[in-house]
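Apart from one protein chain that is not included, each protein chain of the complex appears where it belongs.
Labels for the chains are A, B and C, by order of writing; each one numbers its residues from 1.
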Amino acid sequence: MSSRDQEVHLALESRFENVELVQLMLEESLVKAECDEDTRYWVGIAVREAVANAIKHGNRQDPDKRVEVTLAIVDQELVIGVTDEGEGFDPGEVPDPLAEENLLKPDGRGIFYMGKFMDGVEYDFQSTGGTKVTLRKRIVFQEAGEKQEETR
Amino acid sequence: MSSRDQEVHLALESRFENVELVQLMLEESLVKAECDEDTRYWVGIAVREAVANAIKHGNRQDPDKRVEVTLAIVDQELVIGVTDEGEGFDPGEVPDPLAEENLLKPDGRGIFYMGKFMDGVEYDFQSTGGTKVTLRKRIVFQEAGEKQEETR
Amino acid sequence: MKIGIRHRQGITILDPKGKITIGSGDIALRDSVIEALESGARKILINLKDVSTIDSSGIGELVAAFTTVTNRGGKLKLVGLPPKVSDILQITQLVTVFEVVDTEDEAVESF
Partner (left out) sequence: MKIGIRHRQGITILDPKGKITIGSGDIALRDSVIEALESGARKILINLKDVSTIDSSGIGELVAAFTTVTNRGGKLKLVGLPPKVSDILQITQLVTVFEVVDTEDEAVESF
């Protein structure tokens, strides 16, 4: 286990403000792990989408339902799990937001962004109901030399 | 339930850096609850002490032991629970840091600060081992008028 | 999120600041576009230079604004895209949909 390894669990109420809390924890963890700024930004967007979906589609903003977030950095890989208490869905049925007929739709881009910004997006559906999405990303650690590069 | 009510759970590894994470979440929650700055500061110190004790004395920095933090704002009262997996202790045996003979001791002020900065500090010892400390504080919400006062 | 409104040579310019994300900013953007349309504006420019973060809900609101403005016979353009906002539009192939201009001056002339 490297000193950059970390693990944090969070259980949150189904409110959109809590997307900010998750983002804050993620940012803190990634800064501590010396992850570069661009990666932090794009991973941040992907995680926002996952948490927003859990609150909106999964728990339908029911204040009594929780969103669980697990944030781990193990062997230079960031693994984020977001679990809701919703009814699940069929990821295979989600329309392609790049298809001509979907380009002007106001929604349907969240999962697509997750896929673009992460190395892996995996859906699991619990037998008790509820959706778990696991996002993975290899982390590029900033070395001292690179940091200097940035401030030049 | 007022719109200021919130509840957040956190499970953390036993490392001192995680004191910062808790502080960050607390600050975010208290700002959202429109709690005044002084209260945020002092509550922040008290919560730092509680989490530091759980990591240091409770879990003895064992990376496999977790610290659980529950942060709730209900009916204008902030309630923070910090639970460790340690062996417990007898709060009645903790020496008074203000006693002449203790004034120059380098430690022993944490629980005292919690008591000073919070309205209530309560210890519970789980049958499975482990200490839970519950900190309580009535929150003074900033009204629009008060905010102006501050920036004058 | 705060949205400023300016007027310049018959063009209504919206200046959102901060995050256009779910639950904060997305609705505000929608409201100010509708408000502009209702007060008669047909040339609407959104200056995104002070937008730090936009998520899929924010992008969705931009698309919805585009459709609404177009349906009412108006025009919606975007200017001042920070690199990361530009990237995110690019990724979803929306740069082809939106008319994105480089400077406000260019926008004013092109409407």
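Quick note on the criterion: a contact is a pair of C-beta atoms (placed from the backbone, for glycine too) under 8 Å apart; a residue touches a chain by one contact, two chains touch by 3 or more.
Only a predicted model underlies this, so the values are computations on that prediction, with no experimental measurement involved.
Student: Quick one: which shown chains sit in contact with the chain that's not drawn?
Tutor: Across all of the complex, the chain we cannot see touches B.
Student: Write down which of B:9, B:32, B:56 or B:136 is the residue touching the left-out chain.
Tutor: B:56
Student: Considering the whole complex rather than only what is displayed, give the residues of subunit B touching the chain that is not shown.
Tutor: These residues of subunit B touch the chain that is not shown: 15-17, 19, 41, 44-45, 48-49, 52, 56, 97-98, 103-107, 109-110, 112-113, 116.
Methods note: only the chains that are shown with their structure count from here on.
Student: Give the chains in contact with both subunit B and subunit C, ordered by label.
Tutor: Common neighbours, subunit B/subunit C: A.
Student: Calculate how many whole Å lie between the centre of subunit A and the centre of subunit C, each centre taken as the average of the chain's C-alpha atoms.
Tutor: Centres of subunit A and subunit C (C-alpha means) sit 26 Å apart.
Student: By residue number and range, which residues of subunit A touch two or more other chains?
Tutor: Each of 17 in subunit A touches at least two other chains.
Student: Two-or-more-chain contact residues of subunit C, please, as numbers and ranges.
Tutor: none
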